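Omission of a single protein chain aside, the complex is shown with its protein chains in their original locations.
Entry: chain A
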Amino acid sequence: MCFGPFPLHQTMASRKESAASGSSPLETPVKQIQIDGLVVLKIIKHYQEEGQGSEVVQGVLLGLVVEDSLEITNCFPFPQHTEDDVDFDEVQYQMEMMRSLRHVNIDHLHVGWYQSTHYGSFVSRALLDSQFSYQHAIEESVVLIYDPIKTAQGSLCLKAYRLTPKLMEICKEKDFSPEGLKKACIGFEIMFEEVPIVIKNSHLINVLLLDLQEKSTVADKHELLNLSSSNHLEKSLQLLMDRVDDMNQDIGKYNTYCRNLSKQQQQKQQYLQRRQQENTQRQSRGEPPLPEEDISKMFKPPQAPPRMDTLLIAGQVTCQSVIFMGRSLF
């Protein structure tokens, strides 16, 4: 799972204050994403150089919105979040970077962020928060998930996700109790929606690629045809088991909550009954009835556990199992 929350909500808040948000909400959400080849190479390079130690590397995507598709034309990486570097100002870094890039005519519109993932485990609270703040500020933003391990197995694994409108509403309400979620009628399948990606290159880049192909002497390695994928399989299975364990615990908590709630209801009923009985007895004896006590104060309802984490875990488990099925024969 991700280490260190991504402090982007602060950045986004400050951006909203400083810059006038002139983006009008789109009628149609983003249907397709067009990525420049340069962005792909940069993301790969960033993970390769800086991501070997910790599990997650992150960065910002820049580009523009064209009708119903999102064009990502450049990106820049975010430095690792180290605990001992307290005075490092992430907001300032971002502002400076964007200002400098504006000087060289690079699109400076924030359209999303990217993150690398370890064996497909990226659905977490931090990701949700960051993506929510991004989508709240900029309607069309996406999060690109890059899976370096699957890429090393032979095929580039880059996926783009957005939060569904329903999930956005729920996050706005911040009501994660079971009743709230039941009202919104949300399941884990409609948390994230995947947007198809298309890679686009300009003509000059095509010329460059042609040149590279002629001149480069690196041999094809054909990792795709590698039959020994058991290592990855083991690791993925282990992570899946961990997630299922988490899910189990969470469900156990919810069950205890339900049981407590029903027990409390019973107790309330019993108390009321006894009260009534006593009252009738007293009336028959001619004594004043006992005052009605505030029942709610006596029986405080147990705390409802937030269900959002359950949803997240469920989503994560789904993702991992999907990865299994997609990857299974190779």
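Assume a residue touches a chain if its C-beta (ideal position, glycine included) is under 8 Å from a C-beta of that chain, and two chains touch if they have at least 3 such contacts; residues count from 1.
Going forward, contacts and distances are computed from a predicted model.
S.K.: Determine which name in "Protein BCCIP homolog", "WD repeat domain 74", "Eukaryotic translation initiation factor 3 subunit F" or "Sorting nexin-1" the UniProt entry assigns to the undisplayed chain of the complex.
M.R.: Missing chain, per its UniProt entry: "Eukaryotic translation initiation factor 3 subunit F".
S.K.: Under the stated touch rule, tell me which residues of chain A contact the chain that is not displayed.
M.R.: So the residues of chain A touching the missing chain come out as 34, 36-38, 40-42, 44-50, 73-74, 77-79, 88, 93, 96-97, 100, 103-106, 148, 151-152, 154-156, 158, 178, 182, 185, 187-188, 196-213, 215-216, 218, 220-225, 227, 230, 233, 237, 240, 244, 247, 251, 254, 307, 314, 317-318, 320-322, 324-330.
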